[in-house]
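Of the protein chains in this complex, all but one are displayed in their positions.
Moving on, here comes chain A:
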Amino acid sequence: MAEVTLHNITKRFGATTALDGVSMTVPDGSFVVLLGPTGAGKTTTLRLISGLDRPESGEIAIGGRPVADLTPAQRNVAMVFQQYSLYPHMTVRENLAFPLKSPILRTPADEIDRRIGRVAEMLQISHKLDNKATALSGGEMQRVSIGRALVRDPQVFLMDEPLSSLDAKLRSDLRVELKSIQQEARATFLYVTHDQVEAMTMASHVGVLEKGRLVQFGTPREVYEDPVSIHAAGRLGLPRINIVPADLFGPAPEGVEWIGLRPEQIRQGEGPQAEVVRVEHLGDQTRLHLSFRNHDLVTVTDAHTELRAGQMLSIRPENPFYFDASGARTHRGR
């Protein structure tokens, strides 16, 4: 396993700039999750590290060694594609054995069997090993695709939304499984997802990308509790952070245009009155959709609340995030 460093990476596709001067260190043995909207450069980052694409400028090093001149095979990275690309002319077993049989690894047959058996059991596909890859369901294909990465001992695992096509139960099983694999093997993971739960539960570090730039990099807790911008704040947290005009609840500090309120930053039972628009009982918690001076707010309350739509609730902001007109955070460390 190895540390991956990106130094000032820029990548263009024709006229569009996919990555713009990104520098980042993925520490050895860490689980880094990349967050960002579609087109922010998450997949491009993985492709550059794997060697499938080359950056216009900047340096990438894996394990301290610059990889600019290395082919994808020589970089010894494993990648799970968003589009599960199983080799359709092979069985599941042959798909899993394919990386192990490569001229670079040349794994002995008994070792191949042992590894495939272990991975297949973990991914619950043991009974499908002799099926044609095309005779699988979407979820099974994706598990084989993950398996094809896990049979190896690469320098780094690159995963592009590997769990997004799975059903909820399997997704939560595999989330735990992947995390424990990573911890046991002290493996380095760079993982792209849209799923906040995956980011919060699996990540040791979160990188937030916006329009090809890395805007924040830190632990999930840091990014959640101390976001640098509206954009970064919106990446984590369910329900999503509420962004409202700064003067909605009264005078705001100089230069502040917007305030951000996560559910726990909305104190209930004090302050001005908001109207309850909708109550969603989720079992372990209840979501309140509020209307306050023509602005919608979403917050969380007690699971067994008696509140009903149409009732009034008094609310007050508590230690909100302040943002300037550009969306950048001000008054940090308050």
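Descriptive notes on the structure:
Here is the rule we go by: a residue touches a chain if its C-beta (ideal position, glycine included) is under 8 Å from a C-beta of that chain, and two chains touch if they have at least 3 such contacts; residues count from 1.
Criterion: contacts and distances are computed from a predicted model.
Set against the options "Stage V sporulation protein AC", "ABC transporter permease protein", "NADH dehydrogenase" or "ATP synthase subunit a", the UniProt name belonging to the omitted chain is "ABC transporter permease protein". Per the touch definition above, the residue from A:M79, A:V223 or A:V298 contacting the chain not shown is A:M79. From the options A:G39, A:G64 or A:P88, the residue with contact to the unseen chain in the full assembly is A:P88. Of the candidate positions A:P99, A:G212 or A:G237, contact with the hidden chain is made by A:P99. Interface note for the absent chain: among A:S50, A:Q216 or A:S229, the touching residue is A:S50. Mapped onto chain A, contacts with the missing chain fall at residues 50-52, 71-73, 76-79, 81, 83-89, 98-99, 102-105, 133-134, 138, 141, 148, 165.
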